[in-house]
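Reviewing the structure listed below.
A single protein chain has been omitted from the complex, and every remaining protein chain is retained in its original position.
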Amino acid sequence: MSETLTVSNNGVAPGASATLELSLQGALNLALDELLAEDPKALVLGEDVGTLGGVFRVTSGLAAKHGAERVFDTPLAESGILGMSIGLAMAGFHPVPEVQFDGFAYPAVNQIVCQLARMNYRSRGAVPMPVTLRVPSFGGIRAPEHHGESLEALFAHVPGLKVVSPADPQQGYSLLKAAVRMPDPVIFMEPKSRYWQKGLVVTEAAANLGTADDGGDAPSSAEITGAGLTDAGLTGARIARPGRHLTLVAWGAMVARCLQVAELAAEDGIDVEVLDLRWLKPIDADALATSVGKTRRAVVVHEAPRTSGLGAEVAQIITERCFGTLKAPVERVTGFDVPYPSGDLEDEYIPNIDRILFGIQRVLEYKRG
Amino acid sequence: MSETLTVSNNGVAPGASATLELSLQGALNLALDELLAEDPKALVLGEDVGTLGGVFRVTSGLAAKHGAERVFDTPLAESGILGMSIGLAMAGFHPVPEVQFDGFAYPAVNQIVCQLARMNYRSRGAVPMPVTLRVPSFGGIRAPEHHGESLEALFAHVPGLKVVSPADPQQGYSLLKAAVRMPDPVIFMEPKSRYWQKGLVVTEAAANLGTADDGGDAPSSAEITGAGLTDAGLTGARIARPGRHLTLVAWGAMVARCLQVAELAAEDGIDVEVLDLRWLKPIDADALATSVGKTRRAVVVHEAPRTSGLGAEVAQIITERCFGTLKAPVERVTGFDVPYPSGDLEDEYIPNIDRILFGIQRVLEYKRG
Amino acid sequence: MQTLGTRPTTAGRAGLAGAPREPLPELPAVEAATGAELAELYRLMTAVRQLDVAAISWQRQGILPAYAPELGQEAAQVGSALALDPARDFAFPTYRELGVARAFGVDMVEYMSTHKATWHGGLWDAAATHLAPIQAVVAGSVLHAVGWAHGQTLEARSAANGPANSAAGSADGLPVAITYLGDGASSQGDVHEAMNFAAVFKAPVVFFVQNNGWAISVPTEKQVAGGSVAARGAGYGIPAVQVDGNDAAAVLEATRRAVAHARAGHGPAIVEAMTYRRGPHATSDDPGRYRSLDEEREDAGADPIARLRERILAEGVATEAALAEADAAAAAEAEALRLGVIALGPRPGAEMFDLVFQEPTDELKRQKAAWREESEHE
Partner (left out) sequence: MQTLGTRPTTAGRAGLAGAPREPLPELPAVEAATGAELAELYRLMTAVRQLDVAAISWQRQGILPAYAPELGQEAAQVGSALALDPARDFAFPTYRELGVARAFGVDMVEYMSTHKATWHGGLWDAAATHLAPIQAVVAGSVLHAVGWAHGQTLEARSAANGPANSAAGSADGLPVAITYLGDGASSQGDVHEAMNFAAVFKAPVVFFVQNNGWAISVPTEKQVAGGSVAARGAGYGIPAVQVDGNDAAAVLEATRRAVAHARAGHGPAIVEAMTYRRGPHATSDDPGRYRSLDEEREDAGADPIARLRERILAEGVATEAALAEADAAAAAEAEALRLGVIALGPRPGAEMFDLVFQEPTDELKRQKAAWREESEHE
């Protein structure tokens, strides 16, 4: 019963039993739409998320459909948005707040670190925090200052948070649904430079039809797993491209870039595996060990500054697990230890194809000194 | 002309040309006293730093001596304290703000990350930020919630900040003077559990007397270097204890614990080198490479939670530099990925001697799988 | 505020200034405290006093590692808490609200556990008691109270639209949140955000400020520009009342008016109780460094318990004997609490790992296993 539709903007019915072609922005919108429909306690709040539908239109149409009380604009204050979400969670709601851009999560750090992440612990489990904070994240869109930040290392270091970042529309749809249904706080980092990139999305309704064995051309169970729709698929990392010679580890917008790099490397006979980490906390250490155990070489790529970035953690996990078989130290290709620059310089800052290829080369050519 | 005095609390004259026995708290007090005396643009501000002299008495007596305009209490608002310090720096002052406890730096993160760390860059060097933020840090004193946090991984990840932590009174005195004299923002993390520990402090006046070759029993230049009084000594790491078999890397309060561990290990014939990292940004990668290049084994110890902690960065730097000679993956002995617990459980949380010894053992017994 | 210029051009739009500002709503009048209520106030206040004074001595004896006394704030705490219905309302304390906890019926051993360094938030069940865990960040919970309160509005609206069997939003009005904060805490940006959000959303929340003259060593006059937190309400269109915080009946009445306003769906209200922190900030504090005993005596005024006692006797509400009985009950309660606190053992270290999440991660399970192996002392 499923079919491939091309949907250029919002307006997909929730529960659509179809494989849809959606942008990441549209996939997230559909996920929120379905979540609001299935869970009467779900709320969406933030700056401009109501009438406007968000500056990236991720919440477009939701207020009109689910009511201005469930999808609402707040005053312009991020600590307020988080603090209010915490209180709403204490009252039994499942808030999905948004901060408009990564850099504006900083004013809310006190509420995120000291409150959202600790309330369950502090209250000994009596006051859970089923809150998913959506953060349009990372750079690449020539935006003003503070609109291109990568906060994953900060969030991943905070006990009590779970952190996830989708790389494509299917991941966006599936991971957002998984996150919002969790009983714990999740930071959901949306790669804003990928909002308008399209991809096929198997909806849950379509997947259920598929497993219901209705005889139609439903996606196979392998397709569904590949799409990350099974529970197991949703809690760990994902092989975005299998390969034998070297593992590229990435998340968010860097996954697509690494897939490009892998194609280029293939032309030189280098078979690169691309591991989409997805969950940045907890990190799927087993997936890292399995992949690098096989390839024996790894490069981790991220946009955030190098020092104390999440790349260090990923590299160290790999080293801990694979030290005996690693052929070279894990290489990091990252942003520099400089403030995220203005548009003219952002291509100099974000790991580009050349720099990733150089990183791969260094690993491949490594000789014990 | 220098002599060893025992000073149990504040009241040492600035410019004292003596080797003094001081607590870390007293050494910091003396450094601030001397800085206020030498630099008319220096200011001290924060909650309770004036009349009370700070909850740890680090600023005790300074308001009375240098004036209530130069050492002053602010209203209870950390973002305000940082934001005001930034403005004072724009007006040509050299503010030394305090946040009362580590956990109360979170409300100031927006000002620290987006403003303090970026003003020099944003203004293309026209508006430097000679601000040293003092943060009583780390755990170990059975304090209330949010009074035992380790924020170094967060700070070290922020482009535009320099981060330092002293391990003993001499380091406190010398590093604080170095930090405040720098033209860039420095986060100065004081290990609060060590405030009352005493040690010998060679003051700058005493050191100058020594180099002035006045024929008195001034400290030798080696002593001075060991005390970290030379420029070179102040910008990098420090070997707190030389050893041959393994390098323990630590900072803040963990340095003293690692020195204890080294003594115990020595009883078993294991000769441990203890490297006091001191500067947490920039990290002295050369010192790490030199030490581990020699010992070929390393354990990094910190109080902060493990995931995405600074230990990952330190371990990865070591691995990058010493991969060819390392005998085992760098081991991390850290706090757990849990909120810093209440006093009854803090000894379970902070790396204790046993856990560090286990870490050493794992490295020594490591066999390639 | 003055107005200059011919006429603000955007006056045409509702709510934009230039249009005369709406007058502040009046807080509804409530009945004065009854004799029985005065007696109840006394019973609670004398209990709180004795527990508090005892806790200081326990700290000296090493039974508690530290304690933050509320000496002198009994009227403010008990008076405000009695204005609430713990069955439906929700209170958000700081680290100094022993009196509120006692009035809400929280188990006192579970409460004291936070000062015994057993568990940061305290051991009581916040969801069951409607008293949020201890909050060590000043002003940390003001926004939570606004969010919780707005949740009540949402529940009431959906009940009004939905099936009739829902209790919320009934004729009894809305459940109300009360958030406690100090004069020092009022300087935090979150307080502004909370008041603005509360007013924008008309959330049923009461901001209860205990202005006790001090934030550790900093006196209110160097902290609160303009001299009053309640005075800030007008800027948000929030009605506010300043009350003698050492007059328990006045506090009860003021808080009741604020709660009635919120319960009726008219939005937030502020109560500022002017009181005095008679003790040190905490047992580690040394007030002699920033105020003299003479100043303390002069600024503190009459003891709130003595004042209530005087009034009760003057009005014949209760006899000396009845009050003495309450004092004796309080002393017995303190002794029972002492034994309970001494008996309170540390929590098992495994809870560090088990209580982080509702759904613990594999990584935490690994860390817990490693901890068991390397450090567990059982």
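Letters are used for the chains, namely A, B and C, taken in the order the chains are written, and counting of residues starts over at 1 for each.
One rule holds in what follows: a residue touches a chain if its C-beta (ideal position, glycine included) is under 8 Å from a C-beta of that chain, and two chains touch if they have at least 3 such contacts.
Only a predicted model underlies this, so the values are computations on that prediction, with no experimental measurement involved.
Remark: the absent chain touches shown chains A, B, C in the intact complex. Contact with the chain that does not appear here is found for just one residue of C:59, C:141 or C:188, C:188. Here one chain is not drawn; of A:80, A:199, A:282 or A:311, the residue touching it is A:80. Residues of chain A in contact with the chain left out of this view: 47-48, 50-53, 55, 73, 75-77, 79-80, 103-104, 107, 142-147, 306-307, 336-339, 341-345, 348-349, 352, 354-355, 358. For chain C, the residues in touch with the chain missing from this view are 1-19, 21-22, 27, 187-193, 195-196, 198-200, 211, 213, 219-228, 230-247, 250-251, 253-254, 272, 274-276, 298-302. In the full complex, chain B contacts the hidden chain through residues 40, 43, 69-70, 74-75, 77, 79-80, 82-93, 110-111, 114-115, 119-128, 159-160, 162, 182-184, 282-283, 285.
One rule holds for everything that comes next: only the chains that are shown with their structure count from here on.
Once the centre of each chain is set as its mean CA position, chain A and chain C turn out to be 39 Å apart.
Counting only residues that touch two or more partner chains, chain A has 79, 110, 114, 121-122, 159-160, 282-283. Counting partner chains per residue, chain C has residues 119-121, 134, 137, 189-190, 351, 356, 363-364 touching two or more of them.
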